[in-house]
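Scroll down for the structure; my scribbles are underneath it.
Of the protein chains in this complex, one is absent; all others appear in place.
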Amino acid sequence: MTATAVEAPTLAVRALSKTFGGVRALDDVSIDLRPGSVHALVGENGAGKSTLIKVMTGVYPIDSGEVLYQGQATTFASPRAAQQAGIATIYQEVHLAPQLSVARNFFLGRELKRRGSLDLRRMNTEAAEGLERFGIAVDVRRPLGELGLGIQQMVAIARAVSTQARVVIMDEPTSSLEPREVERLLSVVGLLKESGVCVVYVSHKLDEVFSACDTITVLRDGKLVWTGPTAETNRRQLISRMLGRDAAELDEGRLTRLAGRPPVADAEPVLRAEHLSRRLVLDDVSLVVRPGEVVGLAGLLGSGRSETAKTIFGALPLDSGDISIDGRPLRRQSPASRIRSKIAFLPEDRKAEGIIPELSIRDNIGLAALPQLTRLGFVNRSKLDAIVKVFFDRLRIRAYGPSQKVSELSGGNQQKVLLARLLCLNPRVLLLDEPTRGIDVGAKAEVQGLIAELAEKGLAVVLISSELEEVVEGSDSVVVLRDGAQLGSLFGDDITEDAIMDMIADAADSEVAEATLEGQPAAEPEASR
Amino acid sequence: MTVDRDEVRAAADGSGVAAVAPDRGGRAADLLRTRNLTSIVSRNAAVVGLAVVVIVGIIVVPTFGSVDNFRNVALAASFIAIIAVGMTFVIINGGIDLSVGSTYALAVILSAMMSPYGSAVAVLVPLVVTAAVGLLQGLIIARLRLPAFIVTLAGLTGIRGLVFLITHEGNDVPQIPGFKVFEILGTGSFIGIGNPVWIAIVLFAIGWWVLNRTAFGQSVQAVGGNAQAAELMGLPVKRTTATVYVISGLCAGIAGVLTTALSGGGQEARIGDAYELQAIAAVVIGGTLLSGGVGSMVGTAAGIALLFVIQNLIVQGANLNSYVQQVVSGGFLLIVVILQATVSRRSGKAT
Amino acid sequence: GSGAPAASSAASEPSAAVSQSVGADQNGVPAAITAAGGTEKLTTPVPQGVAAEYGPICKGSDLGIGKIDFKTDTIGWAQSEKEANPFRIASTKSQVDAAKAKGWKLLTTNAQSNVQQENSDIKGMIDKGAKAIIFSPINSTGLGDAISYAKEKKVAMIPVDRNITGVQGCETVGPQLGSDFVEQGRRAADAMIKATGGNAKLAILLGASGVNVTDDRTAGFLDQLKAKNATGIEVVFQQTADFTREKGKSVTETLLRAHPDVNAIYAENDEMGLGALAALDDAGKAGTDNVHIVSIDGTKGAVQAIVEGNFDAVIESNPAYGDSAQAALEAYVNGDGAPAVTITTDNQYDSSNAQQALDSGAAY
Partner (left out) sequence: MSAATTAAVTPEPGRSPEQPPSAWKARLGLTNGWAEWLRARGVYLALIVLVAYNALFTFNFLTLATIQLLFAQLPPVIIVSLGMALVIGTGGVDLSVGAIMAIASAVLARFVLAPGDGGLGASIGVAMLFAVVAGVLVGAFNGTVVAVARVQPIVATLGMLVAGRGIALVITGGALIELFVPFFKTVRLGKLLGVPYVMWVAAILAVAAAILVRRSAFGYRLLAIGGNRRASVLAGLPVQRTLITVYAISGGLAAVAGVIATARLRASDPSFTGLLIELTAITAVVVGGGALAGGQVRILGTVVGAVFIQLLETTLVSHNVPDSGARIVEALIIIAAIYVQRSRSTS
């Protein structure tokens, strides 16, 4: 099937509005989603993309307007109803059932049966095959929760795609994926499109949008500001529409390239983390970060980047290894003591490990800095308010005020709240695990700029990002990991995406070679014993 | 944490699907093996604990190891064990059912009341009523989204009120007139083991199967893990939630009918007081998390056995007065759960 | 075993009352006794401390129970409820003391009000080698499982305090020794009529719901009011206070607000009565001039309250079955047998004998 503009829309919304309390999240939005085409939804954090998806698929009730599915006005009573009607959705940051195995998750809600009982054998085989399509080869019997966030995201995608749906909606599917996975995902999106599926694709990564999508819709403050074929727009126009600012204005503020600062190699390291080992997770990883230096950690999903950061932060016990700040060794393995030693950590899983959803923005920001804001056990509210205001404005957190509940913010704004929490600690070392995950282009530039600025002020930064580009552009040196072991480091101009990928690929080759060489002889003596 | 035993075994055999990412070499395989080993221990902490207590008991307390004693412990445990099957579903689903003691009493009384009309009536009426009571609470919890703790707490109070109502403030102690066939369910035995024990075993098997081998069981676990995510995944969250309370009510009903069948006579209206706490304790000792999502039927069986074996050991082994008994059994409970928590934390995911 | 003999000295009047009301009963036999399978009243002269004996003489050999060598064999005592209130404490103490005095080996258990637990406690003691079980049934009907197990294992079973419903004569259990709770209720009614002169606004503090002691004491009381045609006594309030002092107090406090005109309280146990007294005291209404109180049990605190002029009467429910039950057991397994049902004498205290009961230690 080929996509033609005249085909009737599979899914359409007309004059859709949605209000949360006082906030207008969607304002009179009308969109047509056609079969055999990939439709991108873009916009700043909090523009209303996720809300639109949730209203369409029956998560939230419609305030006004209507949803047309296959030409019929339809109100889905629940996500289940939408799914049964043939709309498969990967919601933003939704974890599946972490305690169930990968295969069981893959088939959750549409289990394969044999004689009334789950056909686990077939479920395992088919789930493994389904994941193969995405190049994911994991033991599908492992509990999903044991796998990294990226793998979980891939499972969710594979699950949705394999349901033979008429419409597949993906809300920021690539936020935890690294380039190789993104590529695979996009090729699957291509396949879906060819088979006539209507795909809705939300992303902040404009490269993906331009390479995979046929039509783009831009939302701003809940309103539809532009919709049209991809061919009729370009990157700059798109950004200016999203932000509502002139393209010229944008150029000035643009700040993506972080590297290129004066070398800092001669300064004494702030953070020394050496020979970090943790059974089955980390194997002798070492990092040295000097003031003003940004050290990137690169590697594939599950290579142990997050674990490295967590062990440095004391959140994951170490089997062996030495960590010191300014030459002073750190012994107590607890986040609280690391914070006292001026190390701050931004976790990658913002929902599970970052925000306290029921608390206000103010309280979320002030949390880690409480000891400094407390006198005689009581919180000095004016001091807290002052600090919060500084970061609230500086990071341009989009909310009606610091007293709004964090759970009501869009994902990107939640991320900014977490960054603010770290920054008000006045840290000397920043461990940032996916700091720009799920945040929009404007905010991303701001965050990247902020990182550069902080580094310039003499902070030592460890940067983990699944966007290789970000690591390459932002780091003064890069440590490459694979399977919890350190493959090597790159410095200065040697840091390129190709160099990193080569390093990883080489290691994979040699490992395969080793396995075939050592595997046989090793088994022999064992058997003879 | 709920990989099935046979799945683990299959992995160890190397049967089944390619277990490990080909490009991840031996490390991942190592990792898989160790995780499975430790998680077997952690998931079965209650089984291990039970084994230890039984072995120590047999050595230390001579009369404890007799066949008769085991038979009796099993029979005594079977009623709450049956209640705990339902409780396991509820707790894995992320809820709790405090009403089971009262629901059980309702079934006990109804079964005796209905016995003049025949054995079938004496069995079926209580089951239908207790299932309905479970359904009502389940619907309130699922549809009105009220907290299960409070709804079933109200159930505990209200259903007991109902029991008092039908017994005229507990004045009536309905009796079974003469012998009725259904009494065999309680008094009969097969190869020396009482029928209630067999029924409990069968219910545990069915419970295990439903939990691990049916789509409904998957839903129960997914909803317990994260109800919101389950909703977004398109699972029938409300139906699943309501159903687990029906199962729980039904299990309490079965236990009640068996109690009447065994005693052959009526029981006072206050029977079953605080059974919910025993059932919950057993489920939790069995490794099921009250936060939902994670749990196992085998664990619950071991948990129940552990509770009753300890109680029996106190009777068999020492001659304690009632309040020292209380201190000992409370202390034992604490020790077991502390060990359980420590073991599963050591071997499970580190935090 | 200290209570029973002492009580018997003052027992002539109340024990007459027992016989009287038994005679007045429709079938000539109180409900609890019929339920216990005792059909005919024995005409043999009853020993001290016994109000009546019913049914055939039971012998252990009829059930194939062998003789017990009390020097070497163990016996068991299964208590039904926590030894928390004076009644239960005295009840267990009496068994333990009696056994100790004789040099018998006694195992004890406590079912904490859980009938399944009592079943398994009894079976557990049998498994542990007990040759006989003296037990206080949690209720009259729920111990079928333990009883049939004992029968199978040829272990003697002696129920005390409450009777077992649904057994005939001595076919299932050995001799039963018990109080007649209905009768206690009747006597409380008599005492209440006497105290109030037949005119009162009366409140009843019921025991725990769903327990047959509560039912019997309520039924006996109300029946007797009717039987005595005491229409001047108007029952304006009946609420459970769970047999506890705390609930007795708080329910009475509420009662005093909602029904300020209440001037008599029947408490189905002493603890509730003492709770009511505490509430009355706080309200400045203590003393039988203000509110009459009659309760059941015969604990020290309540008898003391009679002496202090706060209670009118206390009907005893004698917990001290140690000597009598163990004697019955011995007769049942090793001797000439014991009557199927023995109803013990329950004492009764009022201002005439309260001080004496305290001095003699009859009040437990």
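Some notes on this structure:
Per-chain numbering from 1; labels A, B and C assigned in written order.
The criterion applied here is as follows: a residue touches a chain if its C-beta (ideal position, glycine included) is under 8 Å from a C-beta of that chain, and two chains touch if they have at least 3 such contacts.
Because the structure is predicted, anything quoted here is derived from the model rather than measured.
Seen in the complete assembly, the chain not on display touches A, B, C.
Only one of B:S66, B:S189, B:T214 or B:N321 touches the chain withheld from this view, namely B:N321. Looking at C:G55, C:G76 or C:G275, the residue that reaches the missing chain in the full complex is C:G275.
In the complete assembly, the contact with the undisplayed chain comes from C:E246, out of C:E152, C:E171, C:E246 or C:D289. Among A:D363, A:D440 or A:D483, only A:D363 touches the chain that is left out of the view.
Contact between chain C and the unshown chain involves residues 82-86, 89, 206, 209, 236-240, 242, 244-247, 249-251, 253-255, 257-260, 271, 275, 278, 282, 301.
Listed here are the chain A residues that touch the chain not shown: 21-24, 221, 313, 315, 335-336, 338-340, 345, 347, 352-359, 363, 366-368, 370-371, 373-374, 377-382, 385-386, 389, 392-393, 396, 398-404, 421.
In the full complex, chain B touches the hidden chain at residues 140, 144-147, 149-151, 153-155, 157-165, 169, 277, 280-281, 284-285, 289-291, 321-331, 333-334, 337-338, 340-342, 345, 351.
By our rule, only the chains that are shown with their structure count from here on.
Chain B and chain C have CA centres that are 37 Å apart.
Chain A and chain B, compared by their mean Cα positions, are separated by 40 Å.
If you check the complex, the residues on chain B that touch chain C are 63, 66, 68-69, 72-73, 75-76, 79-80, 163-164, 167, 169-171, 173, 175, 186-187, 259, 262-271, 273-274, 308, 311-312, 315-316, 319, 321-323, 325-326.
For chain A in complex with chain B, the touching residues are 59, 78-80, 82-84, 89, 91, 94-101, 104, 108-109, 111, 113, 116-118, 120-121, 124-125, 128, 137-143, 145-146, 280, 316-317, 483-484, 508, 511-512, 515.
Listed in rising order, the residues of chain B touching chain A in the complex are 1-4, 7-8, 10-11, 16-28, 30-32, 34-35, 209, 212-215, 218-219, 221-222, 225-226, 229-236, 293-294, 349-350.
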